[in-house]
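Of the protein chains in this complex, one is absent; all others appear in place.
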Amino acid sequence: MYLQQSINFETRARATHDITRSVCRVVSGSGVDTGLCHLFLRHTSASLIVCENADPVVREDLERFMVSVCPDGDPMFRHTAEGPDDMPAHVRNVLTQTELTLPVAGGRCELGTWQGIYLWEHRTAPHRRTVIVTVHGNGRDA
Amino acid sequence: MYLQQSINFETRARATHDITRSVCRVVSGSGVDTGLCHLFLRHTSASLIVCENADPVVREDLERFMVSVCPDGDPMFRHTAEGPDDMPAHVRNVLTQTELTLPVAGGRCELGTWQGIYLWEHRTAPHRRTVIVTVHGNGRDA
Partner (left out) sequence: MYLQQSINFETRARATHDITRSVCRVVSGSGVDTGLCHLFLRHTSASLIVCENADPVVREDLERFMVSVCPDGDPMFRHTAEGPDDMPAHVRNVLTQTELTLPVAGGRCELGTWQGIYLWEHRTAPHRRTVIVTVHGNGRDA
């Protein structure tokens, strides 16, 4: 069985946004017992990552790392149509993930204890972001 | 239902090659209505990425970024059997993607408006590259 659904998120600024609960809710409601959950972000200036979920400083350090390897306004970049954070957002997207697949077991999203799912906004301004969730597998009655 | 097919691409040089149309054609012809399309590149010195499809300068800037973080002929590298672009090609592959999964909805590849699928050749010489496409989901008659 395949179930597909879109979820919209309003990001506030460049930062990681925890979407674990929204994703797990779709999985629980899907009727799939054993299978997979696929997430696809329909944008090229944000990312989907699985990341440590206990200490928020980890995600602040990830931010600092990205700024250090790909600073806004780097004169190397020529695609600057939407400002100094435009091209760095595309680079960060390519260095991380646009899509993720997660295991579903016993009707639940089977993450490790210290794993959360994050939508990482790379633009400095707020954006509306759409994630297409596709859950597939053996149903609970199978 | 699962449909699997290989597509071969002849790359001309180190650059991104738009393969969106080839992939979408396989999806349209698969008979799958709602599901997923998986792409697997059988090589370790090229990549598959989803990237901005409107301004070609974005992909030129990605190229400049990769050259800046991992220049050809870096004396740090010891695996130089196939030349100065050999090891940087493997690094670029590991920093990006070897495989991608895309949602299929209404019998079509459901990319965002500004997303294209690119085969990124990291070697400076032309190469023949094979992508295995696997489309699966509910059929149109289901």
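Lettered A and B in written order, each chain numbered from 1.
FYI, contacts are C-beta pairs under 8 Å (C-beta built on N, C-alpha and C of every residue); 3 or more make two chains touch, one makes a residue touch a chain.
Please read these numbers as outputs of a predicted model, since none were measured by experiment.
J.: Kindly state which of the options A:10, A:61 or A:82 is in contact with the chain not pictured.
T.: A:61
J.: Since one chain isn't shown, list which residues of chain A touch it in the complete complex.
T.: Residues 34-36, 49-52, 55, 57-58, 60-62, 64-65, 68-69, 95-97, 100-103, 105, 110-115, 136-138 of chain A touch the chain that is not shown.
J.: Touching residues of chain B against the unshown chain: what are they?
T.: 1-2, 4, 38, 40, 42-45, 69-70, 76-79, 81, 87, 90-91, 93-95, 97-99, 101, 130, 132, 134, 136
We adopt the following convention: only the chains that are shown with their structure count from here on.
J.: How many angstrom between the C-alpha centroids of chain B and chain A?
T.: Measuring from centre to centre gives 20 Å for this pair.
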